[in-house]
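Okay, here's the structure, questions in a sec.
Only one protein chain is missing from this complex, and each of the others stays in its spot.
Moving on, here comes chain A:
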């Protein structure tokens, strides 16, 4: 009974997905790409395969002409950690990172030609981690310097996901200015949200690297990354520890979180429930034998094919009848008064012009 109760408090998910989005382009937004790649790295290290990660990067920093260290994206100023390794798979790149594509990925309403790597093929037993970073404001997040996604849109997208049973539980992390405004509007169950700053506060970046010339990471994600580096697939660290990451003294902004929509107690939610892909393994003591002939199954196919009846179609339009129909009678006729008036006028004009004397030739 204790086991069953414990089972209740464990997550009921069977697979993990991650949607990691960096919404800013341009070289000076290097840190946003580095943020996303750090989370990607952690998530992959903890077991989520590329097939279950949708990575959206709005710009290419590793191969940017301004990158003095090409093919690398560093997260710390001493170039300790290259988060852009050999096996980064970016699913949505550059201009493909749009609000529309992001919402389509979340809700699953994608054109049939989209490749699998670009789809979020989650089901109702999936735990999804959604990480977004970029520039934001009170109630919106800027995509690519040209459009925005609002907190209302995001909340509605999550509700669509809930109604379509596309997630079991969802962890939403956002590292932008005034990030807490983005999770204010959520109303679907089983969502837990973290943000790097409250409404009215800016999220600040960590130190700049003078060799590369830009800020390498944002503070919140930097400390989250540090925290995640300690996690391994068997860790029992729970969400409450994640909420403590980056206090105001280190982050300058006040990170926020929201758990009212989440059914389980954050105490019982493991980090690896969202950041890792921990398979549940049940050890059983029974054995099953698989024999060649399984009794009870009969051959389903008949010995010979029977002659099938010719296919009949439903009653169609009687085309032959239609094309030979006479055109139907017109329903509208000009009123008699009009015709009378018109012809009277015409006759009057005629006789006025040509004289009354012609009348006796007519009659």
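The criterion applied here is as follows: a contact is a pair of C-beta atoms (placed from the backbone, for glycine too) under 8 Å apart; a residue touches a chain by one contact, two chains touch by 3 or more; residues count from 1.
Just so we're on the same page, contacts and distances are computed from a predicted model.
Considering only "FA core complex associated protein 100", "creatine kinase", "Sorting nexin-2" or "PIGU protein", the record for the omitted chain gives "PIGU protein", by its UniProt protein name.
Screening A:200, A:233, A:247 or A:341 for touch with the missing chain picks out A:341. Across the interface with the omitted chain, chain A contributes residues 330-335, 337-339, 341-342, 345, 349, 352-353.
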